[in-house]
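Omission of a single protein chain aside, the complex is shown with its protein chains in their original locations.
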Amino acid sequence: MTKTAGIIGGTGYTGGELARILCTHPDIEVAVMTSRQSAGKKVSKTHSYLDSYMDLEFVDSIPGSMDLDMVFVATPHGAAMQYTPELMESGVKVIDLSGDYRLRKATLYQQWYGKEHTDPENLAKAVYGIPELFREEIGRAQLVANPGCYPTATVLAMAPLFKEGVVLPDVIVDAKSGTSGAGMVPSPRTHHPYCGETIVPYNVGKHRHTPEMEMVLDMITGGESKVLFSPHLLPIVRGILSSCYMDLKVDLSEEELVKMYDKMYGKERFVHVVDEPSIRAVVCSNHCQVAVKRVGSRAVAFGAIDNLVKGASGQAVQCANLMLGLKEEAGLDMPGMGV
Amino acid sequence: MTKTAGIIGGTGYTGGELARILCTHPDIEVAVMTSRQSAGKKVSKTHSYLDSYMDLEFVDSIPGSMDLDMVFVATPHGAAMQYTPELMESGVKVIDLSGDYRLRKATLYQQWYGKEHTDPENLAKAVYGIPELFREEIGRAQLVANPGCYPTATVLAMAPLFKEGVVLPDVIVDAKSGTSGAGMVPSPRTHHPYCGETIVPYNVGKHRHTPEMEMVLDMITGGESKVLFSPHLLPIVRGILSSCYMDLKVDLSEEELVKMYDKMYGKERFVHVVDEPSIRAVVCSNHCQVAVKRVGSRAVAFGAIDNLVKGASGQAVQCANLMLGLKEEAGLDMPGMGV
Amino acid sequence: MTKTAGIIGGTGYTGGELARILCTHPDIEVAVMTSRQSAGKKVSKTHSYLDSYMDLEFVDSIPGSMDLDMVFVATPHGAAMQYTPELMESGVKVIDLSGDYRLRKATLYQQWYGKEHTDPENLAKAVYGIPELFREEIGRAQLVANPGCYPTATVLAMAPLFKEGVVLPDVIVDAKSGTSGAGMVPSPRTHHPYCGETIVPYNVGKHRHTPEMEMVLDMITGGESKVLFSPHLLPIVRGILSSCYMDLKVDLSEEELVKMYDKMYGKERFVHVVDEPSIRAVVCSNHCQVAVKRVGSRAVAFGAIDNLVKGASGQAVQCANLMLGLKEEAGLDMPGMGV
Partner (left out) sequence: MTKTAGIIGGTGYTGGELARILCTHPDIEVAVMTSRQSAGKKVSKTHSYLDSYMDLEFVDSIPGSMDLDMVFVATPHGAAMQYTPELMESGVKVIDLSGDYRLRKATLYQQWYGKEHTDPENLAKAVYGIPELFREEIGRAQLVANPGCYPTATVLAMAPLFKEGVVLPDVIVDAKSGTSGAGMVPSPRTHHPYCGETIVPYNVGKHRHTPEMEMVLDMITGGESKVLFSPHLLPIVRGILSSCYMDLKVDLSEEELVKMYDKMYGKERFVHVVDEPSIRAVVCSNHCQVAVKRVGSRAVAFGAIDNLVKGASGQAVQCANLMLGLKEEAGLDMPGMGV
């Protein structure tokens, strides 16, 4: 039986992308999309690619009378924790695509997001939504914190070596992201004349995704990881490449490293171990390509994803599928563009 | 029952794109892909985005013993007319994605393609594959000539006004194409340092798609159209925007013009009449957006498509669906990327 | 003796570009730059490429005591006509880079810019600043209206045929501009995720540069030109290509057309008649490449410029050189980037 879903915050990129994915999903139907500024307007007027796929109009908020199976919260950071308590109380399953429920500790949230966490109760219940790492917990969760785009590409790229315990916990991540990761609000940094023919490092060592990556690596090892995170803004629209530099604790050949990747991802639907990672191969899909090289005493791992799909809305749908008892790949099982 | 298809020329962009589309098609299965240079190699080694979707290896040629429902010929111009006669004789349905069967007259082919047409017999049988114009003929055809990318975007943009007979037959088309339209073979024109941060007009008044557009417009009106075709190479990978300038014979308001578009395309699955045409809204989909403006005594029409989908392999699958008695939108019914 | 110049509105792209050009000019020195929002800040903090070239700090306004030879007004439309009257009265020479003094008739200004022209007196004195057309008038002028970027590329592309009177006055201009033409203020249209991998037609038939082009063509012919102007936003930072479609009144070969271009531009320092126009060949320079083709009964002309140089600040310096009795090419005589 078809499940029904609501999307809170439907005008932004992740909200639109959720609608794009779900409008061809065999088992989930979007029943309602909210938008404060566009209430009363057709969704397909804002997102013209949804013309003939989505006949809904945006509403100001989800009517209390609606009986939904799942709510996706696709609002900016800070807003999500205002919507979530009531949703949780109503019993509906919730996936939050913002950063509000990712960091387990409220103090860490305060430190990195610059505001107090107002919903510590649900924060304690939230499960971090990378299915390749936390499949079962996600399946049982009422609230999933959908991961950030950078952490998804980065953690998937390094997880096998952390799992095997063959690298030191102090790593360097030099990541490159397309501009859609910055969201739909114009800003000096995403102004085309500024960013269109260059690459710009930003928030080096200060990006909010740093503690998120460290938290997930720690969940894998139990240890104390440390990530030097250095993000760069790329002049492309979609896609992230994360280049990760790790010190090997053990003398392993490249072949042996690759085997660890094959072991962890061999049965995964959406993670592919390749020789040369390619953003183009995964763009417009939920797939992730990972590669590992050995250079001297280090392992160099790469992760490539579409930041709006596996890095946001696609992964949210993957989690939703698990939470709703559907096939994990339902609605997501198509290849990337390639060219 | 699932139909089986073969792809001749599987390493190029249109061959790969056919495989990308068909690997999730509910009713057509790719049974064989040929490639001279990659025979024996896994398809997913050449096209890494097909990893886990396509387990085939390229073969040198389609085994005579194979019983296929459809063969897609995705070879360069000139090669297709070498493969087609034998295929036609075998009774299999054929869609040729090259230019070999598009121009109805062999003399015109010689003039624009610089070589003699060696298969005039099948040329006479070929049906031009824009379903929105020639749906029934395509459904009955054994051989379909899949249209060029520029003609698809351009003809769809102008067809309503030609159909209504409200414009003069002499038009100007200023089209802009992404670089994937040039195919997979590196050349000075598609070398990134040359084309990556500029727009380049090329073959103005001399491009092979000129007689193709004129032929289709003539099929609509019976008259003698004349197209000044001015193509430009855009620094994007996928997408065409065709800007078409027509002289109005009749004094019509913009509203009346739009109505003609709504009338022609209102029930079409893949053509959408919009205010502002957007390549991004259709990229990675079989959709086409068209828009029409009135400026002074002229109508200005725009058509936007993904050159590899609606401009090539997607349209081929749309034709294949018609030829095989399947739902026209089977395997193609998903929205463009939007962002 | 070195001339001194002031720049009003120094934080924007054209203000910064003026400083970039003038800081290596042999005969003009920038003595003062104004900026309301950055007053007191080093110019080279805002424009880091000017580090070690420009030691000035922005000031709120030009001190009344300053004795300058030239003032460049690089403010938004509407603001320029507030600064200009006082400057004119002081006797200083003025070049306005905004649209405020381009359209000779105040009524036309009101119609296209949506506000009353508050300085009709100086409007009557302003000379339109394309040196290749109005060299002598510019040399004698106290006030020059620096042309728009699109009109520069477009008029230079078509002028020879209008001058010779061999084309009909009703023309179609399909122009493509880099995003820097939109200025430094972020907006939805120049947001990279929106514009970075597409081409977007905008303001078709409604762009303010339309009456400007018509005015200049009329100044050439005395006749009544009509321009269908169709601008498109390109995903490049700098550069304009204008593709112009004209009906020939006379049967002329392409060779004869090219001769008309050679005749008009043969002795020009900054206009080059070429076979294939290239934005890359002129970017970062004051040069313009023009080309003309004959296609059927039409002439197709192309003009390529760097919108911030020949399309704005470079042309302003070229005009300043003429107004100050300097060599026309002073400070501007270097080739484009090519690659």
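As written, the chains take the letters A, B and C, and residue 1 is the first residue of each chain.
Here, a contact is a pair of C-beta atoms (placed from the backbone, for glycine too) under 8 Å apart; a residue touches a chain by one contact, two chains touch by 3 or more.
Source: prediction; values computed, not measured.
Listed by label, the shown chains that the missing chain touches in the whole complex are A, B, C. Contact with the chain not shown here comes from a single listed residue; of A:237, A:264 or A:305, that residue is A:237. Contact with the undisplayed chain is limited, among C:42, C:125 or C:269, to C:269.
Mapped onto subunit A, the interface with the missing chain covers residues 172, 174, 176, 193-194, 197-202, 204-205, 226, 228, 230, 232, 234-237, 239, 241, 243, 245, 276-280, 283, 293-296, 298, 300, 302, 339. The missing chain lies against subunit B, touching residues 13, 178-180, 182, 184, 186-188, 190-193, 195-197, 235-237.
Summarising the interface, subunit C meets the missing chain with residues 13, 16-17, 20, 23-24, 47-53, 180, 197, 237-238, 269, 272, 274, 276, 278, 280-282, 284-285, 287, 289, 308, 333-339.
Everything that follows uses one rule, which is that only the chains that are shown with their structure count from here on.
Arrangement of the chains shown, judged by which pairs touch: all-to-all, with no pair of chains left without contact.
Note: centroid distance subunit B to subunit C, computed from Cα atoms, is 40 Å. Computed from the mean C-alpha positions, the centre of subunit A lies at a distance of 45 Å from the centre of subunit C. If each chain is reduced to the centroid of its CA atoms, subunit A and subunit B end up 35 Å from each other.
Counting only residues that touch two or more partner chains, subunit B has 197, 237, 276, 278, 280, 339.
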